[in-house]
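Note that this complex is displayed minus one protein chain, with the remaining chains in position.
Note that the chains take the letters A, B and C in the order they are written out, and that residue 1 is the start of every chain.
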Amino acid sequence: MNNNVDLSVNIAGLKLKNPVIAASGTFGFGREYAEYMDLNKLGGISVKGLTLKPRQGNKPPRIAETPAGILNSVGLQNPGVEAFIKEEIPFLRQYNLGIIANIAGNTIEDYCEMAEILGDADIDAIELNVSCPNVKAGGIAFGTSCAGISEITKRVKAYCKKPLIVKLTPNVTDIKETAKAAEDSGADAVSLINTILGMAIDIHRRKPILANNMGGLSGPAVKPVAVRMVYEVSKTVKIPVIGMGGITTGEDAIEFLLAGAAAVMVGTANFVNPAACLDVIHGMEAYLRQYHIGCVSEIVGKLELNQ
Amino acid sequence: MNNNVDLSVNIAGLKLKNPVIAASGTFGFGREYAEYMDLNKLGGISVKGLTLKPRQGNKPPRIAETPAGILNSVGLQNPGVEAFIKEEIPFLRQYNLGIIANIAGNTIEDYCEMAEILGDADIDAIELNVSCPNVKAGGIAFGTSCAGISEITKRVKAYCKKPLIVKLTPNVTDIKETAKAAEDSGADAVSLINTILGMAIDIHRRKPILANNMGGLSGPAVKPVAVRMVYEVSKTVKIPVIGMGGITTGEDAIEFLLAGAAAVMVGTANFVNPAACLDVIHGMEAYLRQYHIGCVSEIVGKLELNQ
Amino acid sequence: MAQVLKEKIAALDKLAPGVFKMTLKSEIIAQTALPGQFVNVKCSEGLNALLRRPISICNVDRDSNTFDIVFQIKGIGTEYLSQKKVGSEVDIIGPLGNPFRVEGEFKKIAVVGGGIGIFPLLNLLKASSAEHKDAFLGFRNKELIVLEEEFTQASDQLFISTDDGSAGHKGLITDLFINEIDKKKYDIVYTCGPTPMIKKVVEIAHKNNIRCQVSLEQRMGCGIGACLVCACKTRLGDEWEYSHVCKDGPVFWSNEVIFD
Partner (left out) sequence: MAQVLKEKIAALDKLAPGVFKMTLKSEIIAQTALPGQFVNVKCSEGLNALLRRPISICNVDRDSNTFDIVFQIKGIGTEYLSQKKVGSEVDIIGPLGNPFRVEGEFKKIAVVGGGIGIFPLLNLLKASSAEHKDAFLGFRNKELIVLEEEFTQASDQLFISTDDGSAGHKGLITDLFINEIDKKKYDIVYTCGPTPMIKKVVEIAHKNNIRCQVSLEQRMGCGIGACLVCACKTRLGDEWEYSHVCKDGPVFWSNEVIFD
């Protein structure tokens, strides 16, 4: 058996030793998971969505379980971009992994200011969260129209010294169009999918379970939708695609790579299994070994359609 | 305990003894399920999607299992509207249940012709399937834009002697808009959700599992998305809403009623449990008894939002 | 008539790596199932392996009111099924499908099976009252040979091949079948297994003017003929149509089916 599977990837300049990234909002700033795994093993981490100022987020309950999935409405609770730079980057930099700053704002100016502030910070990429369904202003409002995506991507790009990843929402009629808008406006990569807007009802209280009423669906349930969208987008844009949505195992991740993702993110699965990211890496490696594939990038987009 | 729960509903003139309808495409023309249940117990049936001429549908495999859901790409295999009238209506009319003709076409003319042909047939309502993701022409093409929905609804309505239900696709940015378009164009009711476009990959063959490559996601996985959309639509339109997507139990159905559905359809659950529709009816009834609600319509739309 | 049944597991044994035999107590299946029919099994509770899995009835014991299924682990469904505990109940629907035709008119019969396709053939051999019964079974290797004893007893002559030659003939089972055809003058051949094997058997049968029944596989939804997902191409005059494996099949006459 060949032990030298090359898992390294280069996503628009973001170099990772393997294509598995902890998804934003599900992994905090990595601290908590350091108890359960060697963070050095991770390809990267996309940190909890940052805003210009600290945010407290939405009222609890912020989570509801649904069949094979969860709804969340955290609403971007975070310490703000300054605290992130001061307290979290130094912690994360002890480890050998890519650091992606996931940013969200109420206004385009917020996003630009954050990109500027992060310009001198020791991060490896910025992920533009224009797809959070859990905040009133900003977030998803930018992400559902091509015009919204275009404007915000162009303006943030001007301040951005690192690879700019635009995170797309699945809550659109045609994700190929929003992906194209991101590409045309200067995005270095796109990541998808963010959560699908959903609702769960407590039939005894006759109220939504989430205090915020609606939330974003993630977890295994969304995987087929995510794979489809990753396929559509990767056939549409030339920039790299980072795929996510329901990934729990190496096999799941391989589906996304075949569909065209250059790297993947693992979210909800971390809650069930704190070592999920490592399991995904190992499963991926086992698959590549089984088929004597020396380099993970060889299978990216290698899906063949049925005629 | 009060045994007289009134489950009857009237959806824009479609009178049903209870609000549970077998969803189109999952129940054939009822024949097969007659072995497993007394069809007289059902509120109604929406028959397999009909086309003007018989259709063979897509190549197999036409189904793939996904986490808590399935993808299908049947592609409207059906004997055509004439055979339906001649062979299936007489069979179904032996039973006391509402008959909904689900129709799909390649062109608006097809839809109109079917509506005309069905005008003299002994059915109780027509469900306009403008949301099938599994056929190339027609289907979903009409369903994703307000203009498409408007035109087809208006034109079919002119031929339609029975209540016209427009079935909406969830593959849109804002389902409130397409629902409004249907209402404004003469729909007597809307039903939702049809399936969500998805894909599943056989990583060993490196091909999609479905011969048709993509298919429609249904089953428990989609429930939170469906509940959210039913809520949004029922707050937007005044015409009745028929809710579906992942309903497996009476509790699930109650979620949809609270969210605003006047009736529900049960699809994928029938495959797992041929008596699923009856279980849903019984579960619903038990809930109403528990809360001493005499009439099912009393709880429709009774969801209270959290502040 | 098929029913939804909750039946108790009387025994569960591993026959070979990844291959299990499960014996279920079930008066209805034991007394009414015909060879070639299958049960549709809920392999795990709730959302895990959501859909039922079709598994052939491999053997029925009318005296003890039990029947056997034999299955190979392919994915999560069969994996969960293999982990069930003896004494617990399994939710099945059955007996389902269109059975093999085993009436008396056929005096000399052959069954040709490969892989998981051999299982319905055992029940067929036992149910047939033909004067001469030959069984041709192909396996991947010696380790995966199962039910040899049972097939030996149920047939007059048993032929075995393995892909790697670790037991029996090395190569295709159809090689052995073709060898016997002239000698035996079978009235009918029944076949089930991988599509390439079935095609080959059908080709041989047609060339030799032997009637032939095939049992097909397809991914299923409802298993009872309502959802139309389990399509297979069959002849309709000069045209073709999609029939359905769960209801029109799994057993078809070989000249009905179009392989492409």
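Throughout what follows, contacts are C-beta pairs under 8 Å (C-beta built on N, C-alpha and C of every residue); 3 or more make two chains touch, one makes a residue touch a chain.
Keep in mind the model is a prediction, meaning the values are calculated, not measured.
Colleague: Just to confirm, in the complete assembly, which displayed chains does the hidden chain contact?
Modeller: Every shown chain touched by the left-out chain: A, C.
Colleague: Which listed residue (A:Tyr36, A:Tyr95 or A:Tyr159) would be found touching the missing chain in the intact complex?
Modeller: Of all options in A:Tyr36, A:Tyr95 or A:Tyr159, contact with the hidden chain holds for A:Tyr36.
Colleague: With respect to the chain omitted from the figure, which of A:Ser145, A:Thr236, A:Asn273 or A:Asn306 is a touching residue?
Modeller: For the chain that is not drawn, the touching residue is A:Asn273.
Colleague: Of A:Ala12, A:Leu52 or A:Ala68, which sits in contact with the chain we cannot see?
Modeller: A:Ala68
Colleague: Who touches the missing chain here, A:Gly198, A:Pro220, A:Gly260 or A:Gly283?
Modeller: Candidates A:Gly198, A:Pro220, A:Gly260 or A:Gly283; residue touching the omitted chain: A:Pro220.
Colleague: Quickly run down the residues of subunit C that touch the omitted chain.
Modeller: These residues touch the chain not displayed: 44-48, 76, 85.
Colleague: Would you write out the residues of subunit A that touch the absent chain, in ascending order?
Modeller: With respect to the unshown chain, the touching residues of subunit A are 25-28, 31-33, 35-36, 48, 56-57, 59-65, 67-70, 72, 74, 77, 209, 219-220, 270-275.
Throughout what follows, only the chains that are shown with their structure count from here on.
Colleague: Once you find the CA centre of subunit A and the CA centre of subunit C, what distance in Å lies between them?
Modeller: Result: the chain centres lie 46 Å from each other.
Colleague: As a quick test, compute the distance in whole Å between the mean CA positions of subunit B and subunit C.
Modeller: Chain centroid spacing, subunit B to subunit C, equals 36 Å.
Colleague: Subunit C: which residues touch two or more other chains?
Modeller: Subunit C, residues with two or more chain partners: 47.
Colleague: Taking each residue of subunit B in turn, which ones touch at least two of the other chains?
Modeller: Answer for subunit B, listing residues that touch two or more other chains: 59, 64, 67-69, 219-220.
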